[in-house]
Each structure stands twice: as structure tokens, then as C-alpha cells.
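Encoded as C-alpha cells, the structure appears first; notes follow it.
Complex shown without one protein chain; remaining protein chains in place.
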Amino acid sequence: QSVLADKKSLRNQEPCKRLELYYHDILFDGTDLANATSAKATNETALGDFKFGMLIVFDDPITADSNLLSPPVARAQGFYFYDKKNDYNAWFALTLVFNSTQYKGTLNIMGADLMAVETRDLSVVGGTGDFFMAKGIATFHSDIFQGAKYFRLKWDIKLYECY
Amino acid sequence: QSVLADKKSLRNQEPCKRLELYYHDILFDGTDLANATSAKATNETALGDFKFGMLIVFDDPITADSNLLSPPVARAQGFYFYDKKNDYNAWFALTLVFNSTQYKGTLNIMGADLMAVETRDLSVVGGTGDFFMAKGIATFHSDIFQGAKYFRLKWDIKLYECY
Partner (left out) sequence: QSVLADKKSLRNQEPCKRLELYYHDILFDGTDLANATSAKATNETALGDFKFGMLIVFDDPITADSNLLSPPVARAQGFYFYDKKNDYNAWFALTLVFNSTQYKGTLNIMGADLMAVETRDLSVVGGTGDFFMAKGIATFHSDIFQGAKYFRLKWDIKLYECY
């Protein structure tokens, strides 16, 4: 069986590793230092009414279930910004940092977060430690959006290259 | 034939997929809300005279020919910033978002845009949908540069891993 045939069939294979996680983002409002996990590094521009150009840096907790108060299983460190003038739409680049008994290592993720779409796929472009050289797809699903203050995403991370 | 041999020969192979596209960037000047497709998220710093540190967020149209008014075949969502103190030079990270009858999915691209060089190669680091797990090279070529207001790049995207 050729490499090409193996490659072609990858699309139809089950992931070699799959993680279902929840991402919680609590945007700093200037006063809630204890709770906040992200902050605006830039202000929105005047290009439309959907925060175009606002860039948020985060160090956000990742949990195994949807409860913000569950013990984090990882941190998500990175940034997103809003990038559409006539709707909410974002772009993410981040590292999932695992440091638990179950996993040690990182996954690096980037891509468009097309917020108007029910689920959207970003790329897992690399990994380290237990995720050495991983590659795959991270599917984002909007779970809860509470104004500017808090939102939660469900992440379905499917690795198709595991070493 | 071994995997290694297959790998070694990849460099000399034809791409498994090739796309020639045009990227149009119309920088918001504070008044042209209808036409603008990008905006400054940060101002240039005082480190040199070439906009060092200015970061631009964009949601730019991608066309199949060089005409800005041609129907877009994709959007390019992401950012670039200027990063050289003695010349123009930029760095890009972006997602090509396809949502047409021909293609649905995304390509994620990052790398240095060495503007002084005739053509420069960035990395296609991942893909989703029709471009599931893609990897390759995106070659940028400066096509037109009209001051601070409008520029156009020709992108020659060559995928060497297709699934």
C-alpha cells in the first residue's frame, strides 16, 4: 500500500486522539482583577460596529465539562481579535498548555473563528511533549455568550497525526 | 519504496493542488467605511520610518484575477504588521476562507513577507474542509502598491500535502 493511498484515506479515518474541552473567557473590565482571565490589548476601531481590530490577550482556563468552576485540565494562552465590519467574527492563535498527571505538553492552534457558523474548524498546527508533532482539526462551537463579559466555547479537538 | 524516499522526493514533485489568487487590501482612513477592508489596530512606533509596529487587521477580498471588482472567490481574514526599522517589511498570519460552490473550507498561512524580495514564501500550516490537513507554500508577489490606501498581492498557493 502506497503512502499516497494511506494519505488519501486519512480523511475518512477516526482521529488518533480526540479531546472534548471547554474554553472560558472572562474579559477584564478594569476592576475584576481576581476573576478576569483576558484583557484588551487594543481598542476597537471605527470600522463598523462589531469591535473590528480589538485584540484580546488571554490565559484562559480549560475544563473537561462546561462548568467554569470545574478544576482546569489545561490553560489556553494566546489571543483573538475581531475582524469583520458587519458582524461578529474573530481570529484565534493559541497554545493549549497541559500540565497534569494525564497530559504534559502543548497543542498549537490557529485559524478563523467564523462566529456566525454553528461549528467552525481551525487547524492544530503542531504539538509538543505528549502531543509531539501532532496535527489535526479543532472544531469550535459557541456554547454561551454573556455580553462582553464572559463567553464559553466547546472545543472538539481531533488529532489525525499522532507520534 | 520507503516513506523516507517518498518524503525526500516531495520537493521535486508537482503540487497536489495549486491556486493562483489575488489579495486586495483597502486600509481604512477613518471615512471610507463602505470600501475599506482593513484597519490599523495599533499605531506605528518611533522605531524608524517604516511603520514599525503598526498592526493591521483585515477581512480582505480574494479574487481569481487581478480586478478588485471581480467577484471574490474567498476572504482572507487575519493580520499583518510592519517590522523593520530601515525598510518596509511585514509579517502575516491569516486564514483563507472559501465558501463557494467550488471550495468550502479554510487554509491557514503564516510567515514573513519580505517586501524587498521579488517573491517570498510563507507556510501553509494547515487546512480544513476541502483542504483538510493541507500543508504547503504560499508565494507572495507584490502586484500593485498605491501608497497607504490600497495594495494588491498575487498569491501562488502550492499544496504538497493533500488528503
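As written, the chains take the letters A and B, and residue 1 is the first residue of each chain.
Heads up, the rule we're going with is that a residue touches a chain if its C-beta (ideal position, glycine included) is under 8 Å from a C-beta of that chain, and two chains touch if they have at least 3 such contacts.
Since we're looking at a predicted model, the values are computed, not measured.
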Open item on the list: One chain isn't shown here. Among A:L21, A:L47, A:V73 or A:V97, which residue touches it?
Closed with: A:V97
Open item on the list: Of the residues B:F52, B:F98 or B:F132, I need the one that contacts the missing chain.
Closed with: B:F52
TODO: Would you indicate which residue among B:A74, B:V124 or B:C162 is in contact with the undisplayed chain?
DONE: B:V124
Open item on the list: Across the whole complex, list the residues on chain B that are touched by the chain not included here.
Closed with: 2-3, 7-8, 10-11, 42, 45-48, 52-55, 81-85, 89, 91, 93, 110-112, 114, 121-126, 135-137, 160-161
Task: Residues of chain A (touch criterion as defined above) contacting the omitted chain - done: 1, 3, 6, 28, 30, 33, 36, 38-42, 55, 57-59, 77-79, 93-95, 97, 105-106, 108, 110, 125-129, 132-133, 161-163
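By definition in this document, only the chains that are shown with their structure count from here on.
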Open item on the list: Using mean CA coordinates as chain centres, what's the gap between chain A and chain B in Å?
Closed with: 22
